[in-house]
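A single protein chain has been omitted from the complex, and every remaining protein chain is retained in its original position.
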Amino acid sequence: MSGPSTYEPKTGIERWLDSRLPIVRLGWDSFVDFPTPKNLNYWYTFGGILTVCLMVQILTGIVLAMHYVPHVDYAFASIERIDRDVNFGWLLRNIHAVGASMFFLAVYLHIFRGLYYGSYKAPREVLWILGVVIYLLMMAAAFLGYVLPWGQMSFWGATVITELFGAIPLVGGPITEWLWGGFAVGNTTLNRFFSLHYLIPFLIAGVVGLHIWALHVPGNNNPTGISVKSSNDTLPFHPYYTVKDGFAIAVFLLIFAFFVFFWPDALGHADNYIEADPLVTPAHIVPEWYLLPFYAILRAVPDKLGGVILMFGAIAVLFVLPWLDTSKVRSMRYRPMAKWFFVIFLLACLGLGWAGAELPDKMVPGLEAIGVDFLLFGRVLTIYYFAYFLVILPVLGFVEKPTERPASIDASVTGGKSAAPAAAPAE
Amino acid sequence: MTDETQTHDGDGETRRDFIFIAAGVTAAAGGVFTLWPFIDQMNPAADTLAQSTTEVPLDSLDEGMGITVMFRSRPHFVRRRTAAEVTEATDVDVARLPDNDARNVNIEDGAPATDENRSAVTATVADGVEVDPAYARSILVTGANCTHLGCVPTGGEGDYDAWFCPCHGSHYDTAGRIRRGPAPENLPIPPMTFSSPTTLVLG
Partner (left out) sequence: MKNIHRALIAAAGVLAVGVPVAAWAAGEYKKPEEYTWSFEGPFGTFDQAQLQRGWVVYAQVCAACHSLEHLDFRHLGMDGGPFDQVQLPGEDYYTDFSADPNQNPVIRAIAAEYMIQDGPDEFGDMFERPGRPSDSIPSPWENEQQGRSANGGAYPPDLSVITKARYGGPEYIRSLLLGYDYEVPEDLEVRPGNYYNPYMSGQVIAMPPVLFEDGVVYEDGTAATVDQMAADVTAFLTWAGEPHMDARKSLGFIVMAYLLFLSILLYAAYKVLWSRVKH
């Protein structure tokens, strides 16, 4: 689909550069004349939004690091100094903290969009796997970053998560001490977490480069899931999608700005404004909202090692998803059964998030009568989470009868009337 | 790509150009304003600025004694000079100095580098405070970083028995003026105020 390059150097300098480092050609072919399906809806704007999110986090992070002090005695105070005394420090820190949540909000919508339209299926498996790698790196960066303010949630979150590695048989203890650089989470831990927190975003940027590269080989998937068959199906990326993505980014920033300026602490925990105290554990330790579903899965298993395995399994299963879904049809738009299992899956993920935020022995509101507490609730949803990938998607491919699909992308938007016959082979 | 060939109908074209240019300009302007917090955060923060005054009690200084104080993270010489030192510095022909600018922010720019213009007589005096002019004349406060490349000169040395910079051999006199060596300017006089007859506030 990438076809021959349409870039034509106009000036002597451009020709000179093009024969030595064809970087302008690369940009032109990737972001200007890149043929893009013309039926992409707003769910497809999150790639651009996520790029903005990553840039915002890196830029605000670099300037915050100019003022932050990674030492247990000064970390909390240095955050307070950023909030009070550094010029615009309060703004930059709000953007960075809210930005983490907005980043995850966008990545979840991006992932669920991929799940619904079958963007993980051939020939985009590598693209999908690279996406899961980015997601994993994001979780690592978010976890490490949350430790840096050295509040109570920072300290106890770091303790709880690093203790998870203690569940590994035989080497668990040594591994945890290796992670800590001591006998508990302390100054050495804070220092290395800061170093790694600074490193990971650049790793993410690198994998994002690969992700975009892997996107530009097969080209975009689209809401119909049908491959591009002719130039009638596509539009050049610029200006059509640059402007559409630009609009979506502006609306996203509007929501982002609302939280930054009018509700900055909504997505955080009050306990993290109490300086870390190794003697007192907060009454109710919960991770940030974007990690809650995994926390619920962890707690669903009564065994420490089992919980850890299941939690990591919840992400690991995403890596093999392209080979678990047996359907020949990409988009769930034409999969009458899968569509509803997907909706239940989405609700299950939200429900797991809810379960992760609550104490396990608390009754689920509305379900008290049948004695469902959040532990049981979380267990049921955990079973569905894994069943969706390991049972439902593999089986559906064989039992489901897809509905009729349009002949081409062009036909899908013109109602099939002006559709050119699919003469040219797509890829 | 169908519409690329269809855009040449005058009216629509103008409206389309206008909206693109307006959106582009608006986005670019927003980008420029967004840069400011990222730049301004590197300027001295409020706590740094607040510590930009230093109080120097002079009552413990006997004639001929000097101390070094920190002001805005840099050392400053504070010296109560002897009458002989003041006379020696006063008798110099300003026109023959390597730098005949007073380098004193307490008086107007470009004032001549006379001893009077260099001494604490030029300090602001707080309301209701009376300072003995002869006493103020004996006090000299200067930056302690050589105006050549920033080393700290040693006291009581050099051709003028005042300050000598060991790095590249600059000689300063008893009014902190450069007399010989590579340094281009006299040692700078910081902003100062007498908050009491024997207390000088720098900043």
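Observations
Every chain is named by a letter (A and B) in the order it is written, and numbering of its residues begins at 1.
As a convention for this text, a contact is a pair of C-beta atoms (placed from the backbone, for glycine too) under 8 Å apart; a residue touches a chain by one contact, two chains touch by 3 or more.
Not measured: the values here are computed from a predicted model.
All shown chains touched by the missing chain in the whole complex, by label: A, B.
Only one of the listed residues, A:V52, A:A75, A:L91 or A:A276, touches the absent chain: A:L91.
Although one chain is not drawn, the whole complex shows that of A:L21, A:A316, A:L359 or A:V391 it is A:L359 that touches it. On the side of chain A, the interface with the absent chain consists of residues 38-39, 77, 80-81, 83-84, 90-91, 94, 116, 223, 235, 239-240, 243-244, 246-247, 250-251, 253-254, 257-258, 260-262, 264-265, 270-271, 273-275, 283-284, 289, 333, 339, 342-343, 346-347, 350, 353-354, 357-359, 362, 413-414, 418, using the contact rule stated above.
Remark: the residues of chain B touching the chain excluded from display are 2-3, 6-7, 12, 15-16, 19-20, 22-23, 26-27, 30, 46-47, 49-53, 55.
Basically, only the chains that are shown with their structure count from here on.
Once the centre of each chain is set as its mean CA position, chain A and chain B turn out to be 51 Å apart. Residues of chain B that touch chain A in their complex: 1-2, 20, 23, 27, 36-38, 40-43, 45-48. Contact residues on chain A toward chain B in their complex (touch as defined above): 59, 63, 66-67, 81, 84-89, 91-92, 231-232, 234-236, 239, 243, 246.
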